[in-house]
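One protein chain is absent from this view; the other protein chains keep their places.
By letter and in written order, the chains are A and B; residue numbering begins at 1 in each of them.
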Amino acid sequence: MKKLHMNNSGLTRRRLLRSAASAGVVLAAPGLIRGAQAQAGDAIRLGAPFHRTGIGASYGRWYERTANAALKIINEGGGINGLPVEMIVEDDGTDPKRGVEVMEKFAAEHKVDAVFGHLFSHVVAATAPRAGELKMPYFLCSEAHTLASGAFNRYCFQPSITDVKSQVSSMAPWISSNLGKKVTLIYPDFNFGYDHRDNMTAAIKAQGGEIVADIAIPPTETSFTRYMPRIPFNTDVIYHVMVGPAVLTFVKELGEHLGRNRPEIFGFIDSLEAVDMEIPQLEFLEGTYFWEAMPRYAQETQSEADQAFRAAVGVDDRGASLDDPKDISTYAHMFSVWETLFAIKQAMEMADYRGPEQKIAMMEAMESISGFEEGAAFPQGDKIFNGKTHQSFGHQNISQVTEGKLKVVHRTSIEDTLYPDETDYTQMSF
Amino acid sequence: MSLDTTQAPPETGRGSPARLIHNGRLFALVLATIAGLFALQFVLSDYLVLAVTRILIMAVFAMGYNMLMGYTGLLSLGHAMFFGAGLYAAGLSSYYWGTSLPVSFLIGILASLAFSFVIGLLALRTQGVSFMIVTLMFAQAAYLATLYFSRVTGGDQGLTLPTDARSFSLFGAAMDMTSDTVRFNLALAIFAAVLVAMYFVTQGPLGRLFAAVRENEPRTQMLGFDTYRVRLAAFTISGTISGLAGALYGLVFGYIGSAFAGFHYSIEALLFTLVGGPGTLLGPLLGTAVMTMLIDRLSGITTAYLMIVGVILILVNRWFPKGILGTIRERALPWLK
Partner (left out) sequence: MDLAPYLLLAGLEGLVQASVLMLTALGLSLVFGVMRVVNVAHGEFFMAGALIAWACGAYIPGPPALGFIAGLLVAPLAVGALAWAADRTILQKIGYNPEGTIVSTIGMLYILQQGALLTFGPDARAVDAPFYYTIRTPWFGYSSYKLFTVAVAFALVAALWLLMRKSKVGLLMRATQFDRETALNFGIPVGKVYSAVFAIGAMMAAVAGVLVVPNQQAHYLMGTDPLLLSFVVVIVGGLGSIPGTIAAAVLIGLSDGLLSVFFSPTLAKIVSTLLVALVLIFKPEGLFTVKGRRA
């Protein structure tokens, strides 16, 4: 459309029409040509639908950066089965309709070998059934429990990040024995939030505690003080998990409202992903607790793998970008993109994968994997992978804000995160 | 903005009732378009067949919108509520009651018919800018309602229709929504039916009445027509077709969610109609195809594709307020309406 701007002076309607029409042809053409050109065997193509725009954009930016870093390492090491790995990125606008369209584009036009990297649960919910219909291996980096509950299909996997149900059930005993038994829940008003609400309610009850209030907030909300009076005075612990661009406002207004006589506060780091902890508005968080899948601040016990991961992605010891200390990463989630790529690599190598006709062999190989070992490929830590539910289980961290930094005070065992299987995808046909 | 003042006054006298085809060249073009679309599935790549399926459904939505904006001259900013009404009525009945696909589709159409009639009764008491804002506000309230009743609707997260709700049998033949070919031809069949129906409505006496209201309402009133009822008829037809598109979309793609009732979808209908040519029968199809492919191509290249949508809105509005086909009609083919 650049042409339109440059020709403004001598523009006639007919000329504009003509150039618009030719632009249309040019724009439609790659779909025809590329579709015909894509051929198996010269490279492994992975489709990456990232949230470049919309409410998930903070995450999407870092998912993309992490994926690029991981691919660089994989390709420098000779790719997968000697084939170079290409990544095709499309923006899904954090929108369910666009998510499905992009999945179709990957399957029918780019003819990729697998799709990975979706995070927001409403986009995943819309896209997963379509992935099954298109017979496209679909690797989630999402945390939603929907996969492990059996609602999706055999093509969907979550090989890196632990789902909400196990995160929550491993946190609950620690919360009720260390912080208190009367809990107020604050969560976003969509499926991801309901996962937290339902699982936390069950887990706290199992510990002999009770939920004294549960407050659902629409994800597009920008002002939160009006929700605060619903927090009962007898609350021992406030449990919060918020997502979207206004998370910082939420945490700040929570602090303002509660003041010094606040109850204990336990949050999922989602409430502060991509937000700088060391700003004056957040001083009240000192002493509160956060769940982190992977600690944002380099700990004293930092592993070599964590060090290498930070260096490769370009992130410092505070989880901030090396180029701009004010640009904070989504550190507790983005490792899942990295690890997912290495999990795909492992499954493809087990199946000696060379092209799309071996998709099923690759997925069967993935189902046969029982776990991953901590190391450069899996910097977050050891994992158990359940081939029946297609879900991974890993260590979880509880960090306390100490002098403005997140310090890990408890690391759960993997066993703490396990729960009985709710489905068996291997019984489904491909 | 699209008021076509150059057009001759409506010819109410000509054409006996027996002669149904008033604009033969246009009818031939309609048939040729349908035939051409049918042939596309043998030529296009897999992805483009999927894309055209989607374009056909969204074009039905835009045709519904065009009925009101192009032919009757009423600019609504809230047609997503009708698209959403069809989507939710069809999808929810299939999800909760397990109704078969054709029944759900019918429920979707009836629900949007009733809904657009009631909204029309109220909104048509206003005109011009007030009408735009009233429709915008009703649509916003409807969108918020899908969020508020999230326990039923699934809210933002939406609902995925179960697999057994994705197929039905038609005269003994199994129709499977997960098959790309079935979907394409089903979408095309419904698109063609709506297009032909639209042809008879817009080129017939009712269509002339709509145009008369658009061009000169007081004069139409003086001629003894109740213009409120004429506008209500246009509004209801428009809303019902939009709802039909929504029902089709939800059932064919097996997912319903509140995003489809949002402001952005009202704007899409406006954008597609505006680009293709308001008040032309095939304009919405052309506009939908051009804009959908443009956004689809651009989203792989830049994150700022919505910015380009914005630029196009402004440019089209500035230089081509009559859209692509409207401009062609004005310059070369006066029968293209």
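Here are a few things to note about the model shown:
By our rule, contacts are C-beta pairs under 8 Å (C-beta built on N, C-alpha and C of every residue); 3 or more make two chains touch, one makes a residue touch a chain.
Since we're looking at a predicted model, the values are computed, not measured.
Considering the full assembly, B:Leu147 is the residue among B:Leu147, B:Leu161 or B:Ile324 that touches the omitted chain.
Within the complete assembly, A:Ile279 is the residue of A:Ala206, A:Ile279 or A:Val409 that touches the hidden chain.
Remark: the omitted chain is touched by one listed residue; of A:Asp42, A:Glu210 or A:Glu256 this is A:Glu256. Within the complete assembly, residues 53, 55, 57-58, 60-61, 218, 220-223, 225-229, 232-233, 245-249, 252, 256-259, 274-276, 279-281, 326-327 of subunit A touch the chain that is not shown. Considering the complete assembly, subunit B touches the hidden chain via residues 1, 75, 77, 122-123, 125-126, 128-130, 132-134, 136-138, 140-141, 144-145, 147-148, 267, 270, 274, 303-304, 306-307, 309-314, 317-318, 321.
Keep this in mind: only the chains that are shown with their structure count from here on.
If you average the CA atoms of subunit A and of subunit B, the two centres end up 36 Å from each other.
Listed in rising order, the residues of subunit B touching subunit A in the complex are 44-51, 54, 147, 150, 154-158, 160, 163, 178, 253-255, 257, 259-260, 290, 293-294, 296-300, 303, 305-306, 308, 311-312, 315, 319-320, 324, 327, 331.
By the touch criterion stated above, subunit A contacts subunit B in their complex at residues 1, 4, 11, 13-14, 16-17, 20, 24, 27-28, 30-32, 35-36, 52-53, 88-91, 93, 95-98, 100-102, 104-105, 107-109, 121-122, 125-126, 128-130, 133, 151, 189-192, 194, 218-219.
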